[in-house]
Each structure stands twice: as C-alpha cells, then as structure tokens.
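A single protein chain has been removed from this complex, and every other one stays in its place.
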Amino acid sequence: MAQRIGAISGPTAAGTVVALILAALVAVLSRADWPVVFGPADWAVLRFTVWQATLSALFSVAFAIPVARALARRRFAGRGLLVTLLGAPFILPVIVAVLGLLAVFGRAGWVSQGLGWLGLPPLSIYGLTGVVLAHVFFNMPLATRLILQGWQTIPAEQFRLVGQLGLPPAVVFRTLEWPVLRQVVPGALALVFVICLTSFAVALTLGGGPRATTLELAIYQAFRFDFDLGRAAILSLVQLAVAGGAAVIALWVLPPIVLQTGRDRQVQRWDARGLWPLDTMWIGLAAGFLLLPLGAVVVSGLIGLGQMPASVWSSTWTSAWVATLSAALLIALALSIAAWLAQARWGGAEALTLLGLAASPLMIGTGWFILIYPWAAPVRFALPVTALVNAMIALPFAVRILLPAMRQVFVDYGRLSASLGLHGLALWRIVLLPRIRPQLGFAAGLGAALSVGDLGVVTLFADPEVATLPLQMYRLMGSYQTNAASGAALILLGLALGMFWLCDAWGRRHVAG
Amino acid sequence: MKYLMTTAAMLSASVAWAETSVLKVYTYDSFVSDWGPGPAVEAAFEETCSCDLQLIGAGDGAALLARIKLEGARSEADVVLGLDTNLTAAAKETELFAPHSVAAEFTLPVEWSDDTFAPFDWGYFAFVHNADMDAPANFRELADSDLKIAIQDPRSSTPGLGLLMWVKAAYGDDAPAMWSDLSDNVLTVTKGWSESYGLFLEGEADMVLSYTTSPAYHLIAEEDAGKAAAAFDEGHYMQVEVAGKLANSDQPELADAFLAFMVSDAFQSIIPTTNWMYPAVTPAEGLPEGFDTLITPAKALLLSPEDAAAARDGALAEWRNALAQ
Partner (left out) sequence: MLQVDGLQVVQGDFALSADFKIKAGQRVAVIGPSGAGKSTLLGAIGGYIPIVTGRVVVDGRDITNAAPDKRSIAMLFQDGNLFPHLTLAQNVGLGLRPALRLTADERQQVAHALGRVGLGDLGARKPGDVSGGQQSRAALARVLVQDRPLLLLDEPFAALGPALRAEMLDLTSEVARHTGATVLMITHAPEDAERAADQVLFVDGGQVDAPRAVADIMANPPEALRTYLGR
C-alpha cells in the first residue's frame, strides 16, 4: 500500500499543537510554588463554568437546527449575504458584542423601551439568562453553519428523489436530514461547550456578580493578582480536562460516518414548498436576533468614525497582517490533520484539536513568555505568537469544516486517484484542494476573522509600537474615548467580515461556476 | 598609542551613551494611548534628557506587576509606573525595586513616606451618575435605593479592588453586611473599568464605580456637564498611583532623572487632562478650569499598603460570599 497522504504531516501537526500547549503548561508549572489547594470555592466555580457552558451549547444548537433547516431549504435574494453576516457575532470582541446586545436587550435597550411604552417593566438579562443569551448570540451562527454544511453534503440526487416521490417534510427529516444531524450535532455541541467553557468577560459582564465566576476568571486572577503560577496551572489543567472530557464524549456518541456519492449540482429542494411561513419565521428570528445588535454596533461605530486617531489605521494593518499569518498557519495545520483523519478509522485525534481552544490563552501566553524570555525579548515574538495562538484556537473549527469534505473526496475519488497514481503533492494539487475549496475558503476566512477579533495573548507580550486593532480599541475605551472606540470596533467588524468574505467568496466561486 | 586608544574608546562610549541610552518604562495601557499622558510625557522628557524614553504598555495595573514578577531580576524595565497602593506591598516583596530619591511637596490628602515608590497622581473612587439624578449620600442610602450600579471585579481590576478596600475602610467588620445589602443594587460586575463605564454610558447602569475626576473629562473634553460623582459621607477611598525604579536597571541615573521629572511641573501639568486624575504635586499654574466643579470628599480613606495587603484575601472572601447569595 502506498504511503497515505497526511500520514506523517497529520500526526506531526497534531503533535505540534499538543506540544505547544504542554510546553506552556510545563513552563508555568516550573515556576510554581507548592502545594496548590483546590478549595470549595473552586468547585463552585467549576460547577458554574460547566453549567453555563452546557446550557449555552444546548440553546445554541437547538436554535441553530431550525434556522439551518430553513436556510438549507430556501433560496432567496441576499441569502449569501445573510449567511456571511451570520458569521459576524462569532468574531466580534466580547465587549463590542455585549454592548451591541445590550443596545437591544438591555435595561435601556430597544426591547425594554418598547415594553416601557406598553407600561411593562424593562427586561433584565443580567444573570445566567444574560450569559446564555450572549453565548447563543456568539455561537448559534457557528452551529448553524456547521449543520448547514452537514446538510449540504446530502447529494442533490436524493432530494430529486424526494421531490419525485412527493415525500412529506417529516419523512425527509427522518430519512435524509436526521442521519446527517446525528453526525453533526454532537460535534457542534462539543465545540460550543468548549468555547463557552473558556468564557470570561461575557460571563462576568452579564453574569451579574461573583456567582458567575468561570475558571478562566480564576486563572486570570491567579496570574494577575496573586501571581500564583501553580494555581493558574492547576486551574488550566482542570479546564483542559473538562474540555477534553466533553470532546471524548462527543466523539464517542458520534456514529460511524457513512457517506454517499453525489455529483456537483445546485441543490434544489422540492420537499418543503408548503413550509415557507415556518422557514421565514425562523430566518427572520435569527436575522433579527443577530443583526439588530450588529446594527447597533454599526450605528455607534459610524458616529465614532470621525473621532478615531490615525493609530487605528496602523493597528488595522497590523491586525490584517497577523490574521493573514494566522490563517496560513491554521490552514497548514488543519489540512494535515484533516487529511490524516479523513483516512483514519479512528477519529479520536480530532479531540486533540479541541485542546487549543480549551487551553487558557493567558496560560499559553504566560508559558511561552517564560520559555522565550531567557533567550530573546518576548516583545519581538508578540505578533507571531499571537498568530500561532489564534491559529490554534481556530483549529478545531477548521478541522470540523474540512474533515467531512475530505472524507467525501476519499469516498468519491479515492479509487480513481489510486488507479491513476495520484499521490502526495499531485493528489493535494489536482484532487483534494480543488474538491474542498469551498470548505477551505470558509475555514481560512473563519481563522482570519477570529484572529482579527482576538485580544488574546498580545496584551501579555505587548509591544509599544505595534498594537492589534482590539488592543487599540481597549486602549481607547480605557481613555474615555468611547466614540473613537466604537469607530475602531466598526473598523474591526469591517476588517474581520471583509477578510472572511474574501476567503469564503474565493472558496465558493467554484461551486457557483 | 595606548593613550590614544583609550581616548577613542572613551569618546565612542560617551557618544554611544548620548545616542542610544534608552529608558524603558513599563506602564498601563491607557497611559500610552494617544489620549493618555504618554505622548506628551515622552516628548517633554526626551527634551531634557537627550535619551530615548520608551513607554511600554503592559495591560492594567495588576498585569504590570505580574509582568515584572514574570521577568524577575532580568527585566529590561528601568521604571515601573502605574501601580497603586493596594499593590505596592506585593511589589516590595519581590525585592526587585530600589529606593527612590524623589523629594517633592506632595499635595496628597495623606502623608507620603514610602521610600520605594513615589506617587505621580491620585484620585478618589466615586460612583459617577447622570447629573439630573438624585444621588445617594452614602453606601447605606445606596443600599436602600433601587439604583443599579456597575462595578468591577476585584480579582481582575484595580478599581474593583479599590472598592473592596473602600467598603472595608469605611465599615470594617460590618463590611460583609453592607455588601449583602448592596447585592441587589449591583447590576453587574465587569472585568475592568472600560466595560463598566461603557455600560454606564449606554444607560444600562444608574451609577458606575469610577473616580471623582471622571465628570471633569466630560466637562472639559466633551463640554458636557451632565455627569457628576456622588459624594459619600463615609469618606472616599483613594487611589494613589506610583512609580518605582527597578534595582537591576542598567540606567539607574536616567531612571532617577525620570522619577524627578515625574514630580516636576512639566509632567504633573500633563496629568489632569490626560489621565483625568489629580497631580501628585499641584503644578504652579494650578489645576485646569473645570476641576473646581468636582466634589471634594470630606474624608479621605486609604489603608496603608501593608494593611491593604493583609486585608485583601479576607475582604475578597466576604465580598464573594455576600454577592453570591
């Protein structure tokens, strides 16, 4: 048997990610004071962290399913734009998104004002409600995209058959949509769970007080106020363990993946002609829920645009550069791992990619600061390290996106490629990359956008001369420059969406043609 | 020949000193932003020292100390500017700082005797609100009202820690009871000052934990007299922001020169309208117009660095228990 593609680079990439995280952990531990106590207060923190992440994952995915179903069944003008915009909340810096959400759902928000006109008391979302609401705002679009992508792997021929047989939507759901859902949903749940696990500023700002303390805040406190590196390391380990547990469970309930072949054609859906009011409702609900807060961000951003200092533009350039580097690193890692996993019988290694997301960025940053410091000025590595950490955070998404498409390519064209002697680079160039181009564009776009919006480790390595856009925005907010900060937030939103759109459009050009 | 070489070496050494001597000052992020004191301070000091002053933003005050601890004795920093008195005890414990030689007539409401850290500005914590609102006159009235406040988490923010000390200094052993009375007024707790202040400006909270000087910003920079700070009759806790010289600085003279410059008029006159705090030494021309409209608390509260450090963990636990009900 010829050497499988990704058989070496895949494990190498996965190993690199694990090594980067473990090295940081070991570095932090090496400077720790012992013993470390994990007290009752820490258990309360752990319980709250897991509970809010569970609820957030459940609600995000439950909302995403009907929305994805409606989007899969409908073709309408602006659908592509809507799908792109759905990606926006996910990449917004937390404080921008929270202020946008509050403009709609806050005590002084639009909904509360409307209630006031009706003589009703204002909405109060602070507490677990607010935390889950914000997490759903951030993650529902992601879950929607994942489920939508899953359903798009159903061959068009099967929907033709459905149309021909006049099968009712309930039967279509049972026979076609449900089996795909069963494959996609556990992964989506695990992903959202892990994302929410490391939530910190959202949980704190909307959580209403120390009840809403998450592990990440405890890690932050341990690093920043107590400088108790041992405690920080232990808490990071607990966070990794919980995320790892979630990943293992998700993969365990993941049924064996069976794919059928289909040809490249636009999917036309004959099965849901009568259900347009329902679909319209779900799409409208999702669009309103996501776009109104974004609209609020845009409006306040437009007001602040004129008051921005020139430094915002140089930060924009820095962020664009970091995002490009980060997306390139991400694609290199994700392609290697996805190609490897696509041919492996055991998909468990996918769980490893979740580690990058579950590891506290502060822990990774501090660990690498400790490692780099004896050899060189960490400031000089600020941007590369930021790009790398951002790539690691985006890795599980990218692998999730690429893996099903890659599996499909191997099912459809594995034998043909083998019979023609397509190996190694030629297989990548001639078969794999062109076939997974839409997913590749989406993954790269997501990686770039995530990187643009991430404040992350750059603060730890901060360089006086170069600031990323989110850092610049925070600096403005910290100097009472609220309007200028809103302007910077709008630029940030534009840059993130722009980079996402460029990559995604590049990927989808092929499908349309 | 030998003489010539020595002279040449000395010459080139002194030229190198004049051209490349760099003073690295770690500070908090908002200090170095375009609107912060950073740019003006840098320009003013470089005029006097013919050196390169590098102001390096390293997060907030707490992050600053963590950074120094992380870098330890090998830190490239010569000066750290932006710690407050709640952190100086921990900073001294690191033994990374050297005594300062600053002598000045500080215009602080309290006596200053710290020989390691010199203050550069100070302010009173206060709850800021819209001027058209009836503000409570103390924590008790606040607790009895329906007002919603946005505060910062003492575990991630220096003003948040300041509030903890404020309640502790004012109420001592009754602090836990006060916190549990306040708990229904706390709209939310944020990671840092920026988030809280943003919530307040968006109209989410009636009051926000900030400084008595915050209304001066709105008045002077935005010509908006619509913000006010509530005067509390228990007194207001102070934040005194300080700077210190690192013992392992490779530019000790330049660091001393910077600290001396820090308490001079050239630096101090920049502070009020950029950092929106009171200067540690009131400059000759006095405070800018608008600062006279600010409330002046009848009583200044401040725990000594040692007391603050000793009280912190207990106060934090009380705060958590009271608000977690």
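We just call them A and B in the order they show up, numbering each chain from 1.
Just so it is clear, contacts are C-beta pairs under 8 Å (C-beta built on N, C-alpha and C of every residue); 3 or more make two chains touch, one makes a residue touch a chain.
Worth saying up front: this structure is predicted, and the values here are computed from it rather than measured.
Taking the full assembly into account, the omitted chain touches A.
The chain not shown here is touched by just one of A:L120, A:A241, A:M281 or A:L416, and that residue is A:L416. If you put the hidden chain back, the residue from A:V26, A:M281, A:A377 or A:A426 that touches it is A:A426.
Within the entire complex, the positions of chain A that touch the omitted partner chain are 1-2, 261, 263-265, 412-413, 415-416, 418-423, 425-426, 429-431, 434-435, 510.
Convention: only the chains that are shown with their structure count from here on.
Put simply, chain B touches chain A in their complex at residues 28-30, 32-36, 54-59, 62-63, 65-67, 69-71, 74, 76, 90, 148, 153, 155-156, 161, 183, 186-195, 197-199, 201-204, 214, 217, 221, 276, 317, 319-320, 323-324. Every residue of chain A that touches chain B in the complex is listed here, in rising order: 41, 44, 95, 98-99, 102-103, 106-108, 126, 130, 200-201, 204-211, 213, 217-218, 220-221, 223-225, 227, 309, 311, 366, 369-370, 373-374, 377, 379, 459-460, 462-464, 467, 471, 474-482.
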